[in-house]
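Incomplete set of chains, arranged as in the complex.
Lettered A, B and C in written order, each chain numbered from 1.
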Amino acid sequence: MLPEEIKRVLREYKEGEIDEKEMEAYLVDLPYENLEFAKIDHHRALRHGFPEVIFGQNKTTDQTVTIAKHILQKSPNVLITRTGEEVYTLLKSNFAECCYHPLSRIVTVIRNKTSNGRGKIGIFSAGTADIPVAEEASLTAEIMGNEVLTCYDVGVAGLHRLLSQRDDMRSCTVLIVVAGMEGALPSVVGGLVDVPVIAVPTSVGYGASFNGLAALLGMLNSCSSNVTVVNIDNGFGAGYVASLINRA
Amino acid sequence: MLPEEIKRVLREYKEGEIDEKEMEAYLVDLPYENLEFAKIDHHRALRHGFPEVIFGQNKTTDQTVTIAKHILQKSPNVLITRTGEEVYTLLKSNFAECCYHPLSRIVTVIRNKTSNGRGKIGIFSAGTADIPVAEEASLTAEIMGNEVLTCYDVGVAGLHRLLSQRDDMRSCTVLIVVAGMEGALPSVVGGLVDVPVIAVPTSVGYGASFNGLAALLGMLNSCSSNVTVVNIDNGFGAGYVASLINRA
Amino acid sequence: MLPEEIKRVLREYKEGEIDEKEMEAYLVDLPYENLEFAKIDHHRALRHGFPEVIFGQNKTTDQTVTIAKHILQKSPNVLITRTGEEVYTLLKSNFAECCYHPLSRIVTVIRNKTSNGRGKIGIFSAGTADIPVAEEASLTAEIMGNEVLTCYDVGVAGLHRLLSQRDDMRSCTVLIVVAGMEGALPSVVGGLVDVPVIAVPTSVGYGASFNGLAALLGMLNSCSSNVTVVNIDNGFGAGYVASLINRA
């Protein structure tokens, strides 16, 4: 499957014609595998320290399963977000480790679970309805080798619930805070800790929440300086960046 | 100045031809004084329990002073919002009680200070820059006869500052909460008390605050059920409604 | 179900080691019951004078019924908004007092109906299509122990309909005004009364109503100073705050 060129380069490397640093630089820019409708990037794990993730939205079940199988030939793990139970059923027969997480609509195959974080990643969410997005963040962080601490339904209207988790909160290296409606939780959490807080607005709400716009704007204007923001409902992105921050 | 008609009605009332209830109903719908460029409503105090307020924005100094003098012929007090020092200077010579509040750009003449509230009105604001709007609310509540408790610079990023005011907060009949940026303070305060909370978004902030839109949306989507909202920077409106709620 | 700690505190209270005021303060900050997917706050009734309400949107029938049953073990009443007939059917077998209100999609169980308001709460709505939101406000106010006066289909385009209700309007302690489209009703009503008016914009309309945005903006910019606003379609919030205002 790999083109002739890379075989040649590898041979040159083995024979000492190019040194290790050159070799690594070469691999970093190596092309990708072409499936016609998608170009799989097998070397992302090398470049980014993480296996390929498949964003299932807008892909057919067949496309998703085909891409997943190609990845699993080269990589032990795969994470498929925004997908359905059909993808799970089709992969399960080939990969016993395949799991389906119905709330977040995620399929995972995890055959190599290593831990490489400096500390824990904490994931806090405001309401019951925010749990699917929080779970997407949590599964992403776990498959990237992190220990995850979750705490759900601790919205700012019931501050005592949140404050009782202060010790847990302060034990983490980085926090992900998931909230819809007015999106106030990251500001409050951000004021209680001294680590980076990744805020995830969710589309939970109605009326003037405008599908998450209110929460998004609230988080971007946070008066806590340790808050950065990702896209509405982007649990994956939050889990991904938190993992990079927590990397040893 | 009053038309003949009202004189006749008053005589009828004195002589018992119309009873007290009819008389009151008559007055409630009585017309107004016409200054050509503005129609002063001398009976608003009767109808709404409050003297005329002058919204100074978009009015010339002359117009504002003229209206103020007409009101002060019939009513002991007046409140002029969004005005300037020139109005104060011109009124001060005639009305010794005239005061100027530079932060909120308010002029007041208070010649009759009565107290008629059931309890205290609490006014909390998130940051230093929100103080002008909070002061507009505070002066409004005071001129309407209320005891006011203020607490500024207690934003959610420093939760311990806010929590240390919990007893004060719980001693009030109604709260006004003023905040810009993400506008999270009303949600947090709303969760700590069991009285109505009037949220005032301010235009304080930059970038994606969009001149107060972020705070406004945040407050409208508050997860605390006891929160209602007024327009951006509308300290007067908040003070006015709080006074109605606090009325004995 | 209650942790050991609270038993100990209660004993201390009985034996006079802590006084009544301390006891009350303790209870106010007491933790909540953890159902994994939701944290029920049994003490909200103490803090806020109202039993738990369940916001049914984004919850499964099973989740909703489970939470309702837990609440009904501790509290006589429950209010479930934005839910469906299935929840009603499942609860009805256990709780004879269970009712379903199809227009507003609300389920109630009311086993203890007490009245504790200072006066009446008036609920006015502009058009036939606004009735579901008005009913949500009305049921909320009733379950919180208030006498409610409703008047529907009195939009501003037929002013004589509205004006004929002026006496009813003026007999209330607080008004809730529900309107979609241009949302002008609260301004007109606000000018006719001297009590607080809670405006509820609805998503009724089409085209440039942008799902209630036009009504929302209109209400926020009301020229009547006694108007505050809640989120689009938020009948519950309006009923809740009106009840707090009307509380004896």
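Methods note: a contact is a pair of C-beta atoms (placed from the backbone, for glycine too) under 8 Å apart; a residue touches a chain by one contact, two chains touch by 3 or more.
All values reported here derive from a predicted model rather than from experimental measurement.
Each protein chain is a copy of one sequence, and the assembly as a whole in this entry counts 8 such copies (shown in place: 3).
Throughout what follows, only the chains that are shown with their structure count from here on.
Contact topology of the protein chains: fully connected, every pair of chains touching. Shared residue numbers account for over half of those found at the interface formed by chain A and chain B, and the copies are therefore classed as meeting with the same residues.
Chain B and chain C, compared by their mean Cα positions, are separated by 26 Å. Between the CA-based centres of chain A and chain C the separation comes to 38 Å, rounded to the whole angstrom. Mean C-alpha position of chain A lies 49 Å from that of chain B. Touching of two or more other chains is recorded for residues 220-221, 225 of chain B. Residues of chain C touching chain A in their complex: 29-32, 37-39, 41, 57-59, 63, 201, 203, 211-213, 216, 231-234.
Across the interface of their complex, chain A is touched by residues 126-127, 155-159, 163, 181-184, 187-188, 190-192, 205, 207-210, 213-215, 217-225 of chain B.
Of all the residues in chain A, the ones that touch chain C in their complex are 128-129, 131, 152-154, 158, 160-161, 164, 204, 206-209.
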